[in-house]
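Some chains have been omitted; the remaining ones sit where they do in the full complex.
Labels for the chains are A and B, by order of writing; each one numbers its residues from 1.
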Amino acid sequence: MSAAPSSTLETIARIRQEVCILHAELTRYGLVVWTAGNVSARVPGHDLMVIKPSGVSYDDLTPEQMVVTDLYGVPVAGDADGEWGNPGLSPSSDTAAHAYVYRHMPDVGGVVHTHSTYATAWAARGESIPCVLTMMGDEFGGSIPVGPFALIGDDSIGQGIVETLKNSNSPAVLMQNHGPFTIGKDARDAVKAAVMCEEVARTVHISRQLGEPLPMDQAKIESLYARYQNVYGR
Amino acid sequence: MSAAPSSTLETIARIRQEVCILHAELTRYGLVVWTAGNVSARVPGHDLMVIKPSGVSYDDLTPEQMVVTDLYGVPVAGDADGEWGNPGLSPSSDTAAHAYVYRHMPDVGGVVHTHSTYATAWAARGESIPCVLTMMGDEFGGSIPVGPFALIGDDSIGQGIVETLKNSNSPAVLMQNHGPFTIGKDARDAVKAAVMCEEVARTVHISRQLGEPLPMDQAKIESLYARYQNVYGR
């Protein structure tokens, strides 16, 4: 591999910092325990991504540990070379799913995966979350859909995410019996979607425990979504 | 616009400080995630209010960022002038609702809006919270009422809040499919109402999960409310 230009290295350093720091939002909002969740970001202008290393505690994460891979999830350079600064750690075991999303959704700049409790509870029943809150209209523009059951180890999870999200306003998909994956224009945006996904999963769950939430007209949902996406420039 | 007298500027500086700090109570009690909740205060003796800027994380809030608007939600002075110290940030997207409340309820000095989980769960069902706890008698003097479904963008939300609260002891209203708005004689009082609203929404929800809470006589509720409002001087 030829030497990386210094501007690319600066970009990667910045993205590593950002991806590292964003994991603190997952713990702050209680979306993850132990090491069970991960954030990645596309490196703009390159067929590269940056993702959490496997098995490292959130407390111990440093920007230098974030792993740079190609869009097939293969770490670049690595031990033997070191030019890209990869620390010899394996990328997250969910890397293949993130990578598949970046290959097939060119506008996506960030991906997040968690097993956040309420979203995963809906996923275990294979049930989509109905849009019954104005904040859900704003952020998701409709219900949060369910993706297929898929085992880790090949592209099944990535395919399930992409097939489900390409037909939806929602930046979140609940993979059946597994948990949510979210996307965004960058990593921060995908983290926000993960936080909001759990928030609405919890609120709608609790609302349904004692009765049926009142439905919202599709036209009103569209109106909320159009306004919010416009205001916040997504 | 003529120059603002220095005493007004001091008052505004104090209110900015207070409004900024009070947002930490929203995060402390878990009433908000990301940027989805806001506190405002009337500037005593002026047709002005101070409110959270739109889209700024609670971690990053500084008093200087709080936006001063008139009671129609229009930022005063602003970029071109700067005399009022507005930082060029937009006020919260909920500013119109806060402003409507200040215009129509002259005794209100503070307004808070959140999407706190349990209160929003009741709001999604369009169900008022029955008064079955002595602390609810103390603080709310009866049930917490539901306001109409209303879309953001005009005065519908503000009108719904005012119409609902003017017929109630409660300083909190659950806007249908949306979430709670609370009022108080000042911003701290409105924040307390937001905290207590979520607390009773959660406790009554949990109580009802396994049966029906025992009702309290209206006379006893009135007695609790009269005593508490007297003792705490509201």
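The rule is simple: a residue touches a chain if its C-beta (ideal position, glycine included) is under 8 Å from a C-beta of that chain, and two chains touch if they have at least 3 such contacts.
Quick caveat: nothing in here was measured; it's all calculated off a predicted structure.
Peer 1: Taking the 2 displayed chains as part of a homomeric complex, how many copies does that complex include in this file?
Peer 2: The complex in this structure file totals 4 copies.
The definition used in the following text is that only the chains that are shown with their structure count from here on.
Peer 1: Just send me the rotation angle from a CA overlay of chain A on chain B, rounded to the nearest 5 degrees.
Peer 2: Angle of the fitting rotation, chain A to chain B: 90 degrees.
Peer 1: Whole-Å distance, chain A centre to chain B centre, using C-alpha means?
Peer 2: Here the centre of chain B sits 33 Å away from the centre of chain A.
Peer 1: Enumerate the contact residues on chain A facing chain B in the complex.
Peer 2: Within the complex, chain A contacts chain B at residues 29, 132-135, 192, 195-196, 199, 202-204, 206-207, 209-214, 216, 220, 223-224, 227, 231-232.
Peer 1: Going by the contact rule at the top, pick out the chain B residues touching chain A in the complex.
Peer 2: 33-34, 36, 55, 93, 115, 117-118, 120-122, 124-127, 149, 151-153, 176-179, 205, 208-209
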